[in-house]
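The complex appears here without one of its protein chains, the remainder shown in place.
Right, subunit A next:
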Amino acid sequence: MNSNTLFIIFSSLLVFCAFMVIVSKHPVFSLLFLVGCFIFSSFLLFLLECEFLALLFIVIYVGAIAVLFLFAIMMLDTKSINLSKNALKYIPIGFVFFIFFLIPLLNLVSDHFNTNFLANSFYFNKYQNWYDMVDSVSDVEVYGHVLYSYFVLHFLIAGFTLLLVLIGVVYLTNNFNKSQILEQSISKQLSRNSSFFFDKFDGK
């Protein structure tokens, strides 16, 4: 009951955000709505008790990819093109594609997700699994147990690979040109007085 209400709220918000990604004119706004999409879909995953996947959604999609997109958009500084004028032209062909994609999708859903036809009847056993409620192990915990017991060596090697990549990237992207490095020399700073500063403005 409670979970269903939350599901309806989050999924309607998700659909709203997805709609706004397309409609909003400024790319930064549409990107913010995309972030909203990711967040609401991760809420939905939380409701389905896939905690690990939900956390991954937030960490990877919101934390890395969306922010990367945001940087790219802000760097590129594209002028917002008015797309809404042409929108009416594309509606018929878009509608055709919509139909073509929707029919197989609905077919698949109706084939593979059969609802229990006794679900609404009196005989349906609506019991609460108290054992799971009290003594449940979350998704993340299970992954942690498996990773640290069976896949210790793999985990360590992955971490070591990251160290290697860190060293390599720092070397390859740094240029050690000494002339470009701005250094702080304390003696120079201490020997400065007001005459240095004002001399420049006097034009000497």
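One rule holds in what follows: contacts are C-beta pairs under 8 Å (C-beta built on N, C-alpha and C of every residue); 3 or more make two chains touch, one makes a residue touch a chain; residues count from 1.
Rule of thumb we're sticking to: contacts and distances are computed from a predicted model.
The complex includes a chain that is not drawn, and of the options "M-phase phosphoprotein 6", "NADH dehydrogenase subunit 2", "Ribosome biogenesis protein NSA2 homolog" or "DNA repair protein rhp7 treble clef domain-containing protein" the UniProt name matching it is "NADH dehydrogenase subunit 2".
Of the candidate positions A:74, A:87 or A:165, contact with the hidden chain is made by A:165. The set of subunit A residues touching the chain not shown comprises 149-154, 157-158, 160-161, 164-165, 167-168, 171-172, 175, 178.
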